[in-house]
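First the structure, which I've put down as structure tokens, then a few questions once you've had a look.
Yeah, one chain of the complex is gone here, protein chain that is, but the others are all in their spots.
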Amino acid sequence: MSFGKLLLVGFIFGVGFGFFVQRAGICFSQGLASIMAGRAKRIMTIFFIIFIITTIGFYFGGFKPVGQLRGYGFFNVLSGIIFGIGISLAGGCILGTLRQIGEGNLFYLIVFLSFIPGMALVIKFVDPFLKDAYNTKAILLGDILKIPNGAIAAILVLFSLVCLYLIGKKK
Amino acid sequence: MLKKLFSNFKLMAAGFALLNVIMYLSIKKFWIGGSSFLPMIGTFGPNNAFVFAFIVNLGVIAGALLGAVIFGEFILRLPKARDIGLAILSGTLIGIGVTLAPGTCTTVFVTGMPMLSVNAFLSAAGIFIGAFLTYAIFTKNISQ
Partner (left out) sequence: MEKKIVECRGKVCPIPVITALRVFNQLKKGDELEITVDDPLAIKSIPQELGSFESDVRVEKIEKGWKITINKKV
């Protein structure tokens, strides 16, 4: 498939993602805030639904570590903290920012464009000495725990199903 | 009837997940949130992987616009002057977090964890810490 065609296919999938995200109202930034405020029913339901379907789908497609480029290391936690603060201040994670631009809230267009200085900062200054700090080989949970990934997936999916049931029952 | 169907958040979340799986099974690509914005600063990644992810993200904006307009939820809102500083600060922080390691909410909660990718769980821990700090310091007393 030519790269141009792949981009078109990607764009169409993106439109589908954007439509579903808008209709379902998926925003992890607000989800995290409502968890902190003691109301986690909605975001946990959304998370578990996505987790169950995606895990099963990816099992058949073959698990592949996300983010091979940077492997895994302490920087994941550090970047998570900075990212967590950023999305909580902005009130929109990546999904939330893109969704709210589509919904007409141009505050998030500024947030979107402000990614550029942040990215340039890391690529230009931090990246050079970041290379060795990384365990460059990204890895799956099963490979670390020496348990077949399929088994871990099955356990997590079952756990998610139980949680979904409990959430549903808890009025 | 149609409006009720497309307002059922569980169904829509399931549709979102299913579409993610279909994309992975059909063109062997999943949605990498993190580095998908790097083309904005001229980094296109190995065989243009980031360009692909960036185009997907532009599609997401179009899809959200489509959904908002069809169901009458589109409201054009201009940012207030006093919020612009917050937008720039938070956007920059997100930009740093996105590039330091693949750890956005998409690569963690939507595709990372289902892929059992270890860095997703590490990033998730960081995201919770960051969110908690922000909530404890800002969000809590803003709404008093």
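A and B are the chain letters, set down in written order, and residue numbers restart from 1 in every chain.
Keep this in mind: a contact is a pair of C-beta atoms (placed from the backbone, for glycine too) under 8 Å apart; a residue touches a chain by one contact, two chains touch by 3 or more.
Just so you know, these numbers come straight off a predicted model, no measurement behind them.
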**Fill in**
In the whole complex, of B:V21, B:A68 or B:A124, the residue touching the missing chain would be B:A68
**Fill in**
Those residues of chain B that touch the unshown chain are 7, 9, 68, 72-73, 75, 77, 80, 83, 86, 139, 142-144
**Message:** Take the complete complex as the reference. Which residues in chain A touch the chain that isn't displayed?
**Reply:** 22, 24-25, 27, 29-30, 33-34, 37-39, 41-42, 90-92, 96, 99-100, 103, 105, 107, 171
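FYI, only the chains that are shown with their structure count from here on.
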**Complete:** For the pair chain A and chain B, the C-alpha centroid-to-centroid distance in angstrom is 7
**Fill in**
Residue positions on chain B within touch of chain A in the complex are 6-7, 9-25, 27-35, 37-38, 40-41, 43, 45-46, 48, 51-53, 55-68, 71, 73-79, 83-84, 86-136, 138-139
**Item:** chain B partner contacts - residues on chain A that touch it in the complex
**Value:** 1, 3, 6-7, 9-26, 28-29, 32-33, 36-37, 42, 45-47, 49-58, 60-61, 63-67, 69-73, 75-90, 93-95, 97-108, 110-123, 126, 130, 138-142, 144, 149, 152-153, 156
